[in-house]
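Here we show just some of the chains, and they stay where they sit in the whole.
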Amino acid sequence: MKIGKVTGSVWATRKAACLSGQTFLVVDVENQQVVAADHVGAGVGDRVLLAMGTVASRYCMDAPVDAAVVAILDAK
Amino acid sequence: MKIGKVTGSVWATRKAACLSGQTFLVVDVENQQVVAADHVGAGVGDRVLLAMGTVASRYCMDAPVDAAVVAILDAK
Amino acid sequence: MKIGKVTGSVWATRKAACLSGQTFLVVDVENQQVVAADHVGAGVGDRVLLAMGTVASRYCMDAPVDAAVVAILDAK
Amino acid sequence: MKIGKVTGSVWATRKAACLSGQTFLVVDVENQQVVAADHVGAGVGDRVLLAMGTVASRYCMDAPVDAAVVAILDAK
């Protein structure tokens, strides 16, 4: 997984029907923006673990997403 | 997922039979061109969310595509 | 998918048995060489769409390939 | 697979329920940080082989992880 920092969220009115009810966070990963589904409850500023690929989709009830927040790292 | 901007489309007469009926958009993602199947109805200039990999194929009825537009981001 | 340009082909006498009968093209994608299975009939100079990953394997009858030509783009 | 060097570990109290009981190591791979599940027993300083993607998830009982330590390389 990659460690990233949540910087915001995105909203889409027009989307795949199966994406309804998913929350999408913008996560900064090595200076690149990744949009990830979140079922853990992360917020802006949290350092998170991202799982990418089919793994993320399976974790999100097979929704067509390829990135998901799977953990919020404890503050050091 | 990655955020991209739709810049055009491509057309192919000779293609895998199972690609018939799919619309292919050219999307600029971090200055790289990705061609993605679109079932959401995006157009040139739209900012979109792209899902990549097997996830995209599954979303497109198992067609041999590895990128799909899954959402059109709302204008800020 | 990625857009690439076919620059040649490769040949291998010693290979996985399940690769017999597959044609392998060398495709230039953003200045990197990708070797892709071709069932569409592309030739040197053609601009093609490449599907990558498990998707490509499934398209090629589950052969152990991770890239496949799925379409030949029409000349503009 | 990629060769990496274990540099530490991460801990997360808030996480996907299915991640409980997994150990997560921070592995330096070509100067990038990857967080990988470990069931082999690697420690800081070990040179390890990482498997990435769905493969890693399957190896970790289908947990939502996309990287796993699958071997500790013998010292030369």
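Read from first to last, the chains carry the letters A, B, C and D; within each, the first residue is number 1.
Rule of thumb we're sticking to: a residue touches a chain if its C-beta (ideal position, glycine included) is under 8 Å from a C-beta of that chain, and two chains touch if they have at least 3 such contacts.
Everything numeric in this text was worked out from a predicted model, so none of it was measured.
Novice: Just want to confirm the stoichiometry: 4 copies shown, so how many copies does the whole thing hold?
Specialist: Copies in the complete complex: 5.
To be clear about the criterion, only the chains that are shown with their structure count from here on.
Novice: By how many degrees does subunit B turn when fitted onto subunit D using C-alpha atoms, rounded in steps of 5?
Specialist: About 145 degrees, rounded to the nearest 5.
Novice: Using Cα averages as centroids, what's the distance between subunit A and subunit B in whole Å?
Specialist: 20
Novice: Can you compute the centre-to-centre distance for subunit C and subunit D, using the mean CA position of each chain? Integer Å is fine.
Specialist: Distance between chain centres, rounded to whole Å: 32 Å.
Novice: If you look at subunit A, which of its residues touch at least two other chains?
Specialist: Touching at least two other chains: 53-54, 56.
Novice: Hey, how would you classify the chain contact layout here, line, ring, star, complete or other?
Specialist: Line.
Novice: Could you list, by residue number, the parts of subunit D that touch subunit A in their complex?
Specialist: 10-16, 18-19, 24, 26, 32-36, 53-54, 56-57, 62, 64-67
Novice: Show me the residue ranges of subunit C that touch subunit B in the complex, using the header's touch definition.
Specialist: 1-3, 30, 39-41, 49, 51-56, 58-59, 68, 70-74
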